[in-house]
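The complex appears here without one of its protein chains, the remainder shown in place.
By letter and in written order, the chains are A and B; residue numbering begins at 1 in each of them.
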Amino acid sequence: MGESLIANSLWRNIYCVLAGDSSVCADNGYSAGFLPADMAWLAFILTAAAIIGLWVNGILGGVIVLIWGERRLFGRFQSRTGPNRWGPWGTLTSVADAVKTMFKEDVVPKDADRILFNLAPIMIAAPALLVFSVIPFGIGTYVADLNVGVLFIMAITSLTTLAVLTAAWSSGNRIAILSALRSVALLISYEIPMALAVVGVIMLAGSMSLGDIIAAQGVPFILVQPLGFFVFFLAAMAEMARAPFDLTEAESELAAGYLNDYASMKFGLFFLAEFMAEISTSAIVTTLFLGGWRGFDPIPSHFWFGAKLIAVLFVIIWFRMTLPRLRVDQVLKFAWKGLFELTMINIVVTAILIAIWPQPTTGELWIMAAINWPVAIISIYLVSKLLGTPSYDKPQPDADAPVYPVASASIPASSVYSAESTTTSAPEGGN
Amino acid sequence: MAIKTQPVTVNLGPQHPSTHGVFRMRVMFDGEEIVDVEPIFGYLHRGSEKLAEERTYTQIVTLTDRMDYVSSMLNNHAYILTVEKLAGIEPSPRGVWLRMIASELQRIASHLVATGFLIQDLGALGTPLIYAMRERENILDLFEMICGARITNSYLRPGGVFMDAPEEFWPALDRGLDDIVRTIDDLETYLSGNEIIFSRTKGTAVLTPEQLINASITGPMLRASGVDWDLRHRAPYDYYDKVTFERILHTASDNYARYWVRVQEMRESVKIVKQCIEQIEPGPVRPSFDDVPRLIRPPAGDAYVGIEGSKGELGFYLVSDGGISPYRMHVRASSLINLTLLRDMLIGGQFGDLFVTFGSVDLNMGEVDR
Partner (left out) sequence: MTTVWSGTALAEAIEAFAPGSVESSAGTDVWLKPESISVVCEGLKTRSEFKFDLLSSLTAVDYIDHFEVVYHLTSLPMNASAVLKSRVGLGRSDAFISSVVPIWRGADYQEREVWDLMGIRFDGHPNHKRIMLWEGFPGHPLRKDYVTYDQSIAAGAPDPDTESGAVESGNGDE
């Protein structure tokens, strides 16, 4: 077994409970496990299955809770209750939704390409699950700590684009393809700012491994890299196609987006993938910018991670409920002319700071934060001036310079009708 | 090298979440740009004008409720004024004040619907809409207090209104007006500070005043282009010359201007209601049945009265032959005429602006189709 597997304490705990006298376990202070020594391969398989099962079920359970939580938050934002019928405080609503979705009729359109049609939901759900494998949920709680963790995340989340296009193409529906192309334009445009925003974090941590990034956050990187956080947060919301960037599920050829032809559990998978993306984005933001599972000692690290995750989720849901959506050309303009420039500024400034202080200590991180915040505020202000809508010069017309002459003249008094001045010529052709 | 593209025709059918009511549009667009729009309506045509020829003048009030169903009081008001002009009826003062209060409250409710649904169509997933609708619920509760019905009121009668307001109406009205002002402030904060709303609505679907007047368009659409034409100022009916309120004008004539005008008009309506409350005197709310019989038989002739409805000039043309039913009733439907320039507003614009522009015209299909 590799070094990395042993370093993973979750793996070690489960394996060593199962395995027999293995040299590995003995070194780490475990006595004999359940299985005899020559069935170590079985222990290997069981441990892998246990961890995979734990992860997948955990994520799906989290999605279930998130669906309920989001709908209740929607209700509270709108001064209403939200779902409260199924289970205490409506907690079983997601279960009801899932059962309903499973029992719907699974329709496949006549012109659809069957193989791709069935493949597309899997193509979108699998990467969403895969992202969670590198995120540490607490001290030592991860599946694999790749040394190219961030690159892995960026690459896997890019697969959504392909899945969207496959879904639309295989539907055989012209309008779906149009809608999907718009969505693909959105996704591609926002990948670049998203990836570039993380470059600052990587430079500060000196490595792409998520474990190292968390270890390097003596000061949470949201304070040290405000521009990076700003850009990454917005780009990630766009990647999830969430308001204010949710033009794909909007009025654009409404009721005929790329998901139109999917029914039943295939649609359920798209739906699940969207929520999994939401949790994974929050988890990535927490790990990269908020310090992951770092916190104060008596409270366990899993709790810190969970609390930060919920805070980021709350902000994402809050944005969705409050803001109207942007038009597609405005969305693309914002990515290329706004976020891209901000990331460039961020990379240049961070590179200069790293050149001055390589391997920054906590005190030096605070100094970097103090430098980065004014830079961030000024550059965001300048970009907003560049992209913002100009205000009106003179919205109200002057009283003495009317736009159109109204009641400026009057008809002569002799033309005015008065009841006495009826004439003798009566109308012909009576009523 | 130009890429060869092909325009696509999409049918935004009568059932659609974003068209307010049953309205169909066949849109041809090339990429994102709209090339042609053909509006098709008539799905809600109920033959009100023909039905009116078989009902008495008082029974037609119930028909008029259902035309523009978010501004019933205003429809009633326009119709009753026409009947009074046709029959030469002198209305009772208290009835006039009460119907002015009802009309202005109805105008606020109609504009709340328009503004709430604008922000909904822009994509804010319902939160501001709920606030606007919650306020409209208060107004509908006030209507229920006065006349027993929330939406299709049939409150007005020739000469006034049919029932006096109960004791508990007046304090509820005072409280309600304060709540309305608070909600208008909320909605205005949303409109006046939100960059996304600016970028979506400013500069889109601009029309010139000459275009609008030539197309017979009146109401908030006309005032959003700077033309100072409000029938309550220019041709005051009832006691609108005894109340003072400002002229709400905006020169930009784009979607944002039209919504801004509606929001500000709500404030002016609140002012009017407050002045009506101060000036109202006790008395009968409708003439006695000796002066104005139950079954009115206006003398032969015709009359047209146009009032400032929530969407523009709302007029009724009644022809009488001396009987208990009108010989002909025609409704000058402001929504139908406001539709005239829809095609001009949309062509050349982007597809994303289609429903925003459509919402800024503030149509009501009950009035378009009658």
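Rule of thumb we're sticking to: a residue touches a chain if its C-beta (ideal position, glycine included) is under 8 Å from a C-beta of that chain, and two chains touch if they have at least 3 such contacts.
Remember, predicted model here, so these are calculated numbers, not experimental data.
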Of B:108, B:124, B:217 or B:363, which sits in contact with the chain we cannot see?
B:217
Considering the whole complex, not just the chains shown, which residues of chain A touch the missing one?
404-411, 414-418, 421-423, 425-431
Residues of chain B in contact with the chain that isn't shown?
41-42, 45, 47, 49-50, 211, 213-218, 227, 229, 234-236, 302, 304, 306, 313, 315, 317, 319, 327-328, 330, 332, 336-337, 339-341, 369
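Here is the rule we use: only the chains that are shown with their structure count from here on.
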Centre-of-Cα separation between chain B and chain A, whole angstrom:
41
Within the complex, which stretch of chain B touches chain A?
8, 10, 12, 16-18, 32, 119, 121-127, 130-131, 134, 194-200, 202-203, 209-210, 213, 225-229, 234, 249-252, 257, 260, 300-301, 319-322, 327, 350-355
Inside the complex, what are the residues of chain A that reach chain B?
74, 77-80, 174-175, 178, 243-244, 246-247, 250-255, 320-330, 384, 388-389, 392, 394-397, 402-404, 406-407, 430-431
